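First up is the structure itself, then whatever we jot down about it.
All protein chains but one are shown at their positions in the complex.
Right after this comes subunit A.
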Amino acid sequence: MVDLAVNLPGLQLKNPIMPASGCFGFGQEYSQHYDLNQLGAVIIKAATKEPRLGNATPRVAETPSGMLNAIGLQNPGIEPLWQRNYRG
């Protein structure tokens, strides 16, 4: 098997495959659709110190061959996110 491991300064990844921020939720949303262990890392949606409710709906609009979105950085805040999703 080809070794795809990469070393970013201070971060050893088994491969360089990382879904872009905003496209992959906070990671666990895709766990029933995709084996997250195949990824080198997950770039999560933006997380802020304080919780944010985000914008009112509608939050997305389609454009030719693309889309615009304005979710408004909805997130539960860094600490709850860490405790709920990533802590050991």
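In the analysis below, a residue touches a chain if its C-beta (ideal position, glycine included) is under 8 Å from a C-beta of that chain, and two chains touch if they have at least 3 such contacts; residues count from 1.
As a convention for this text, contacts and distances are computed from a predicted model.
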**Asked** What protein name does the UniProt record of the undisplayed chain give, "Dihydroorotate dehydrogenase B (NAD(+)), electron transfer subunit", "Potassium-transporting ATPase ATP-binding subunit", "Pyridoxal 5'-phosphate synthase subunit PdxT" or "YtkA-like domain-containing protein"?
**Response** "Dihydroorotate dehydrogenase B (NAD(+)), electron transfer subunit"
**Asked** Hey, which subunit A residues sit against the chain that's not shown?
**Response** 22-25, 29-30, 32-33, 45, 51, 53-54, 57-60, 62, 64-67, 69, 71, 74
